[in-house]
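Of the protein chains in this complex, all but one are displayed in their positions.
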Amino acid sequence: MGDHGGRGWRWPVLRQVTGPDRLGLGSAAQSPASADLVPRTATADKVVKSICPYCAVGCGQNVFVRDGRITQIEGDPDSPISRGRLCPKGSATKQLVTNASRQIKVRYRRPHGTEWEDLALDEAMDMIAERVIATRRETWEDRDSKGRVLHRCMGIGSLGGATLDNEENYLMKKLYTALGAIQIENQARI
Amino acid sequence: MTSRVGFFTDTTLCIGCKACEVACKEWNHVPDDGLNFLGRSYDNTGELNADTWRHVAFIEQPALAPATGIKWLMSSDVCKHCTRAACLDVCPTGSLFRTEFGTVVVQEDICNGCGYCIPACPYGVIAKREPDGRVWKCTLCYDRLKGGMTPACAQACPTESIQFGPLDVLRGRAAERVSELHGQGVTEARLYGDDPNDGVEGAGAFFLLLDEPEVYGLPPDPVASTHRLSSMWRTAGTAGAAFALGLAAAFVGRRS
Partner (left out) sequence: MGTSFGRGGATTFQQDLANSDCIIIQGSNMAECHPVGFQWVMEAKARGAKIIHVDPRFTRTGAVADLHVPLRAGSDIAFLGGIVNYILEHGREFREYVVPYTNASSVVGESFRDTEDLDGFFSGWNAEDGYYEADTWQFEGNEVERDADNPKEVAVGEAHGHGSKLSGGRAPITDPTLEHPRCVFQILKRHYARYTPEMVEEVCGVPRDLFVEVAETLCQNSGRERTSAFCYAVGWTQHTVGVQYIRTAAIIQLLLGNIGRPGGGILALRGHASIQGSTDIPTLYNVLPGYMPMAHVEQNETLEQYLEMNGSPSGFWGHLPAYFVSLLKAWWGDAATSDNDFCFDWLPRISGDHSAYQTALDMLDGKVKGYFVVGENPAVGSSHSGLHRKALANLEWLVVRDFVEIESASFWYDAPEIETGELRTADIGTEVFLLPAAAHTEKDGTFTNTQRLLQWHHKAVEPIGDQRSELWFYYHLGRIIREKLAGSTDPRDASILSLTWEYPTEGPHDDPRADAVLAEINGFDAEGKPLSAYTEMKGDGSTRGGCWIYTGCYAGGVNQTARRKSGKDQDWVAAEWAWAWPANRRIIYNRASADPDGQPWSERKKYVWWDEAQGKWTGYDVPDFTPDMRPDYVPPPDAKAEMALRGDEPFVLQGDGRGWLYVPAGLLDGPLPTHYEPHESPFTNPLYSQNASPLRQRFARGANPYNPSAPDPGADAYPYVFTTYRLTEHHTAGGMSRHLPYLSELQPEFFCEVSPELADERGLEHGGWATIVTSRAAIEARVLVTERIVPLTVQGRTVHQVGLPYHWGTKGLSTGDSANDLLPLALDPNVHIQEAKASSCDIRPGRRPRGRERAELVESYPSVEKGREQ
């Protein structure tokens, strides 16, 4: 009976005739789904503090996560720079990080190949390490013609960094420098 | 009912960034509206419809004398959440309803896609989504309001061109802003949709414009198709109440 009665109370016509909304345009018309509606941010497991990855304004972002998935990304009102606001790119951040066109698996194109091929990540890492070591050996310069120290390899370059974290740039510069690779560049000049 | 809330969109502050369009889609999971180069200045979404609930219009026009050069007007349009909402009045299913915040919302669990509301809207806001079949429009982020949050577009807006709040507060603020602009010599500043005596009995989303509404693609004198039917509906309400007595009795009887 309880179930039946509950349904009865939520039946629009009954609410229309018994509630304040005699025209049936307001609360009387509210569906169960509408009545139970809560913002999905309210049901997040956690809110993670983040920073927008697009330009260098550095807007604060709140990342809402439920069951290990991002359900919403929006401006962080606490940020003294952005005060909770985001531009269209910043507002599209959830789509950026969750959209289906993102690459999930390593893709490999062999020399002169006409198709992408699959390659395991471990194998790719091993192959890249081999390439680095070989090219480094091949293009190594110990000293110049006047006997001055060079300690470098001129066959390995790198491009990028302005979209990455400081910690990542740091490991890049540290590793490349130790390898003797100097043609290390990023968007600051592009 | 809590106090009625709405939007005041101050177009003098709009920088045409379209954050409102994207933030709305992200929050409400509105699909993209097709990739169409329209050549209408920087506007490529065209109009409000089932898949665009915020729409930024771009209008290029000569500057007002004595200034020379060009003016570039930008304005983020949205559902007006009318006081007299024809869409709501004509909805036969009870899908469209007025929320406790005074906003007008389509309940997608009820909408059967009959489409009566589409011609009823004097602004051409509400529209059907194909192949879904149902109608869709701005909900003023009903779910966010229930959680005490600001609607997504107003939350994102970088320059506070879109302001959200209790409607009476917004109207006061808007009036002050117009006086301020007039004081600065911006005599073309005017409000649109703030008048409770207009054809929709005042909009829940109103605007500060710098030119005639039609320049922005807004109807100059919108009238809800049901505007003059209010007396009829009052009669209907009385009849409904009488019917209710009998109906309630029937329910009570069934409960035993």
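Labels for the chains are A and B, by order of writing; each one numbers its residues from 1.
Methods note: a residue touches a chain if its C-beta (ideal position, glycine included) is under 8 Å from a C-beta of that chain, and two chains touch if they have at least 3 such contacts.
Computed from a predicted model, the values in this text were never measured in an experiment.
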item: Neighbouring displayed chains - absent chain, whole complex; value: A, B
item: Residue of B:Gly69, B:Gly148 or B:Gly183 in touch with the missing chain, whole complex considered; value: B:Gly69
item: Residues in chain B touching the chain absent from view; value: 12-13, 15-19, 21-22, 25-26, 31-37, 39, 41-42, 44-45, 60, 62, 69-74, 158-160
item: Chain A residues that touch the omitted chain in the full complex; value: 46, 48-61, 63, 65, 68-70, 73, 77-83, 85-93, 95-97, 99, 101-114, 116, 119, 121, 124-133, 135, 138-140, 142, 144, 148-175, 177-190
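The rule is simple: only the chains that are shown with their structure count from here on.
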item: Geometric centre distance via CA averages, chain B-chain A, whole Å; value: 33
item: Of all residues in chain B, those that touch chain A in their complex; value: 1, 17-19, 21-23, 26-27, 88-89, 94-100, 105, 107-110, 141-144, 146-147, 149, 152, 155-158, 233, 236-237, 240-241, 243-245, 247-248, 251, 255
item: Chain A residues within the chain B interface of the complex; value: 1, 4-5, 8, 12-14, 16-18, 22-34, 37-42, 72-75, 84-92, 94-95
